[in-house]
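Here the complex is missing one protein chain, while the rest keep their positions.
Each chain gets a letter, A, B and C, in the order it is written, and its residues are counted from 1.
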């Protein structure tokens, strides 16, 4: 049945009509989903990949996922490929443990457990970005807290926590290669929006693909601005109250759809 | 009558014929203008939007307006859309209180009161840019005064003031969402050319679209250069007298039309 | 006769054959040149304008000139236009005092006296760039001396001098608007390759268009690298002896023609 669902995804992506009689009732025990994810979700996920690359948040590494809108125990994520090159056909489905439902023999991201663990821990999260967003890296290794310097990054609230993989795991290759490490990372994130990873990168979460892309991009912008400001003198950050009020405005769908349309316009048509 | 004027704008912009019977006689008392704004003004305003985006002063947010050349109680500003995507058909007209004359059902910028308030307070101002110009943000949050480091930004004079929204308004969402906040901002601007907004962005004003675009761009350039210089040592700024003399040259129409032509050449044809 | 020479330039530029009989003997007293400048010189000067813009040394302002290869008392410089937009038809000829031989009614650069004064003072100089090259500005206003951080900028020798217009001229508009100010600037340059102008920009000179473009670009690169290095710790610069030895290699025609071909390849065909 999981093969069936994937077939539906593929079919929808390729705009091929799948005859109704192929929708057989052999549902898998784990995930008795009635239908494939919304094709719009897959399209947005492809745009998210391209936009994050175009905006300099990801290079050849980093990935963005979305929770399946039909089955909350699953999420969508590209096969192992640079985000700038992702097409609809590259989107695979993963179960709650981070394993591909049907990998179709394609290599998958080593760090897919980042996504799996956070979707398990945070039912409110619908989309996740992991990146090595360059301006953010220095904040993960110096103890300087990333805080909202202006209203556009008010979602940073009282500041982003830093995940130290050495605590608990000791000397590692720095990567989130299993669910145990994923759980530890999710714990550092807590109920926040962004968590930095010392010597590695960061993770942003959101209640939609649009929101998480917005947050990932403005996290990078905030890091750039904060680093510049720190050299001029002590920074007058948004207070937590100002951040909460600004966030209600700047992080809303009304606000984030404007840049989304701009970013999309730079990408053009996708496959 | 105002509806009639808007209809003319729409007709000119979109080359759509508006049937004569829509030209009803219900003119508002406030603004009995006889004719529509100069089409050249609207064209320049569209170029201003695109140029400010191309030059990195605005991203998906920020806006530029122009006072109506036929009715000084009105100003032109795009509907709520990223500046890079603005076309002639997106330009709406607003009254002196920042309300659209005829919104045509389209969303408008939340912070249009920045423009309304300054046009009310400063009859000499014909065009306004509000942006989150990145290099300028750090100066708004650190107390370091933005001052003219070279002749090209001599319009900064003795330095740009900073608007602190907390004074008077306390904890807010940081945005200028009504006329009262707009008036407070206009008061901070005083008779200057640029005012920074703590934790938010900045505003530049000018006596023409060309001049305000020039000022917004060179405010950003000055911020970048000043931040760099501050790391090398104490800066020998233009004295107020040098700034006044340089400004008479570099901020003149003869001088600012040269970059305008270059910036326009990068945009190409507009709709 | 000056009109005749310009006509020849125009004719050569446009690849129009000028009949021999138009070469009449009415030579002007001041400059009895027998023939027009080499068309290759004009072509290279147009490329120099475009390259300096493409490489970020000039924006809408700044200019590059070349001494006339046929008449050392004259130099070639564009009319007042952004360097990125210069075509062969924009190149005018100027006399040793910085006045256009035949302006053809076109606006000329206010600061052409920079070129005139240096050509008068330095017979070895064949080409000059004046720019507001951004990374260089901070060195002109902080007292930090611009020195060669690596072999590519060895032409900076023991460091670039800074021209302080206040010395001698007091409070000005910062610009070199006459020959007296030009002479003062030339005196600051001395027998060097680059001089910075406090609160304004810089000037590079060379024995060919290729060399001066090379020097202007690597002056900007050196400034960027030196500012970065200064933040990491005290800099181990090239010694004057190392600089002299490296300069003999990196500033030679064999070395500078390689980047010139690359930079030209980015510009494509010119008019």
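Rule of thumb we're sticking to: a contact is a pair of C-beta atoms (placed from the backbone, for glycine too) under 8 Å apart; a residue touches a chain by one contact, two chains touch by 3 or more.
Owing to the predicted nature of the structure, the values given are computational and were not obtained by experimental measurement.
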Chains shown that the absent chain touches, full complex: A, C
Residue among A:184, A:230, A:244 or A:267 touching the omitted chain: A:230
Residue among C:40, C:104, C:180 or C:258 that touches the chain left out of view: C:258
Residue of A:70, A:106 or A:132 in touch with the missing chain, whole complex considered: A:132
Where the unshown chain meets chain C, residue by residue: 148-152, 154, 221, 224-225, 228-229, 231-239, 241-242, 245-246, 248-250, 254, 258-259, 261-263, 265
Positions on chain A contacted by the hidden chain, ascending: 59-61, 80-82, 84-85, 107, 110, 132, 134-135, 137-139, 141-144, 171-175, 198-201, 227, 230-231
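Heads up, the rule we're going with is that only the chains that are shown with their structure count from here on.
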Touch-network distance, chain A to chain C, counted in steps: 2
Relative orientation of copies chain B and chain C, as a Cα rotation angle in degrees, nearest 5: 90
Interface composition of copies chain A and chain B: same or different, split at half: different
Centre-of-Cα separation between chain C and chain A, whole angstrom: 50
Whole-Å gap separating chain A and chain B, where each centre is the average of the chain's CA atoms: 35
Multi-partner residues of chain A (each touching 2 or more other chains): none
